[in-house]
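Every protein chain but one is kept in place in this view of the complex.
Moving on to chain A:
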């Protein structure tokens, strides 16, 4: 139902984020981490590890995942799900790239667990 009503917000350009790095977007009390991979794909996760709320934006980005800087949990950039034996999920937001402009939809997320 709401799937068609998307609220795309322009937050910056691809060049604002270092390759294999991340930047943050503040949205009220929530911080969203925007990741750029080696292949220039862009993903958005709430900046909170499902384990102990570590800031995922500060982690190392590799192969479609980010490793949390606090206790090395590995989180999928696409789904926000913890990888391997760990269980938990961070909210993930849809992202679109248009001519190097990054748009995210904050009204719609995979549920955080």
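For the reader, a short list of remarks on this structure follows.
Just so we're on the same page, a residue touches a chain if its C-beta (ideal position, glycine included) is under 8 Å from a C-beta of that chain, and two chains touch if they have at least 3 such contacts; residues count from 1.
Just so we're on the same page, contacts and distances are computed from a predicted model.
Missing chain, UniProt name from the options "Branched-chain amino acid transport system ATP-binding protein", "Nitrite reductase [NAD(P)H]", "ATP-dependent helicase Lhr and Lhr-like helicase" or "Spermidine/putrescine ABC transporter permease": "Nitrite reductase [NAD(P)H]". Among A:34, A:77 or A:92, only A:34 touches the chain left out of the display.
Taking the whole complex into account, chain A touches the unshown chain at residues 7, 9, 11-12, 16-21, 23-28, 31, 34, 37-38, 52-55, 58-63, 67, 69-70, 72, 74, 106-107.
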